[in-house]
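Omission of a single protein chain aside, the complex is shown with its protein chains in their original locations.
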Amino acid sequence: MRAIIGSAALALAMAPAWAQESQFADYQKRTAEASPVELFELIGEDLWKKKQGPNNVSLERCDLGKGPGVLKGAHAALPRYFKDTDRVMDTETRILHCMMTLQGRSREEALKRPFGDASQPSEMEYLSAYVAGHSRGFKMTPGTKHPKEKAAYELGKKLFTVRTGLWDFSCTSCHGTEGKRIRMSELPVLSDPKAARPLMATWPAYRVSNSTFKTMQWRINNCYRQMRTPEPVWGSETVNAMNMFLTVTAQGATYRGPGTKR
Amino acid sequence: MNDQRRGTLRLAGALALAALLKPFAALAAWNQAAFASKSSADALKSLGTASAESSGQILIEAPQIAENGAVVPIEVTSNIPGTTSLAVLVEKNPYPLVAKFDFKEGALPFVKINAKMGETSDVRVVAMAGGKAYQATKEIKVTIGGCGG
Amino acid sequence: MTKNWMLGAGLALLVVPPLAVAEPSDREVQQVMKRDFRAKGQAGMDRLQQDGAQRICTATDNKPPAALAKQMEADQLKSIVYPSGSLMGDWKSGAKIAWGGRGMQWHEDPKKPADGGCYNCHEMSPQRTSAGTIGPSLRGFGKTRGNGMEMQRYVYGKIYNAKAYNLCSEMPRFGHTGSLTEQQMKDLTAYLLDPTSPVNQ
Partner (left out) sequence: MAGPMKMRATLSGGNTDVRVLMSHPMATEQQTKGKPHFIQNLTVKVNGKTVIEGEISQAVSRNPVFSFRLKGGAKGDKIEVSWLDNKGDTNKTETAVA
């Protein structure tokens, strides 16, 4: 009995501070264990290998930063600066780049439906699941050296605190103080590595409340929707900078997604 | 599913199988009366397990509180010797009977499912063993219901 | 010093960043946002136009100098339009507005009335537990404070424009932004102050 108590105490001590108090920790663990998230990786694989677009080629030669065709660890090393486009790109933005350059698809066509729903997830969501799955076990090492990578981090950090929109919110309105809840959901302080690490290590993810797969592009878009702003453009500098800020804050975490969220 | 996805999936096998399995459709048993019951008592009557005796040998592993009723993982084990079936019911769902499994030679009376729960409710598990019915319940609190979304 | 605040000039709140690139100025960030957002549905680009309160609160990390805050709060207070007579509406309608989360988002029908979404941040009723904790608990609000005209005006005013009482409050300005109607704000006032409301049980 003492041994059991001891190991439980140890588990608690190892859990991130904000997760310790979570009354939903057991629920979250159980849903993660019984998650259908692997299905999305499986369908994503089919789409990755499917010949598409005017050039009728697959995405198998896509260069996600580790060289053409290399998937292992690619997601965990993003976002980063890409010389060929002279900008900072995250996993999804880079996938779009490959759809356009390799498959010859137009941005409009490839992004016709960036966010899906439960009855019809989007191609991008499936592909993100497949790509991210190849980074399990890799340390998260987003780009931090190139001036544009540094600028993206600084912009994201600043955007995190900007009060804007019809209702005057900033990201910190919800994610700035430890121990707060929106409705019944605990709110992680995302500028704090101890909260950002477990979170970013499990995005993209199957989201129980949407019953489908969701990505970071969606997550940030959806936060702004609830902040009552206009819509941030998919893959824009603003969204990618925010992703960069969160990922750099989480850097060093071992990627273990795609995850399962409430 | 849309046409785009249809084309991308590993469907050839599944479609061929659909044709082959049609007879299965005619054979498959599905207890319409039990699943259409609006109370667990009626459902259990339809399953022929109306008077079940409580048993500590049925284990229900589930979260005490679920953040979202759309997915509530429930794990059920019967340690009653000779268990041949397990039924899982969510008392307060519009149709309480969630699932029923028959275990034949070679299978252990264990199953783990994800169930939808509309609200906080008792989960009732009924096991059949040696022609007798046994049951156990566990309450699961739900903060957001999961039947309509 | 005050002059600097008024100009919205970047302040020396430079926490040493792990990466040695200067952080962008507030103005640069505004330009980036204007470039990277698009009007959608009822959410127009005008919503990105920071007003004085948003600008000062952003620039000072929500800690404006006291004198300036006081002055700006007084300005915000002037924006509040009080209807004549009692400010207590129907607490039952107020409960629905307090516990609803819809309204003013780009995907929503602007013709449908918005909710207050109060439950996202405030605990209010012992019967309903799915409330957030970003704002203070409002349980027993009227019971402990009474519901005289002065209290009605405070509650109505706070809902109308929370920034009149605390410049960098995280609470939206529901009346000032046209998010809630006069009647809705009266109903919410009643939900908090009416002795028969569940809030005061």
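Order of writing sets the labels: A, B and C. Residues in every chain begin at 1.
Note that a contact is a pair of C-beta atoms (placed from the backbone, for glycine too) under 8 Å apart; a residue touches a chain by one contact, two chains touch by 3 or more.
Keep in mind the model is a prediction, meaning the values are calculated, not measured.
Taking every chain of the complex into account, the omitted one touches A, B. Considering the full assembly, B:Val90 is the residue among B:Ala62, B:Val90 or B:Val126 that touches the omitted chain.
Only one residue in the set A:Ala34, A:Val70, A:Met100 or A:Cys223 touches the chain that does not appear here, and it is A:Ala34. Where chain A meets the omitted chain, the residues involved are 34-36, 38-39, 42-43, 46, 118-119, 211. Not every partner is drawn; the one left out touches chain B at residues 1, 5, 9-11, 14-15, 17-18, 21-22, 24-25, 28-31, 35, 70-72, 75, 90, 93-95, 97-108, 110-117, 146-149.
As a convention for this text, only the chains that are shown with their structure count from here on.
One finds 46 Å separating the Cα centroids of chain B and chain C. For the pair chain A and chain B, the distance between C-alpha centroids works out to 34 Å. Along chain A, residues 184-185 each make contact with two or more other chains. Each of residues 143-144 in chain B touches at least two other chains. Considering their complex, residues 17-24, 26, 29, 32-33, 35-40, 43-45, 47-48, 50, 53-54, 57-58, 61-62, 104-107, 119-121, 129-134, 163, 168, 170, 172-173, 177, 179 of chain C touch chain A. Interface residues of chain A, counted against chain C in their complex, comprise 144, 147, 149-151, 153-155, 157-159, 161-170, 172-174, 177, 179-185, 187, 224-226, 228-233, 236-239, 248. For chain B in complex with chain A, the residues that touch the partner chain are 1-2, 4-5, 7-10, 62-68, 70-71, 73, 112, 114, 143-144, 149.
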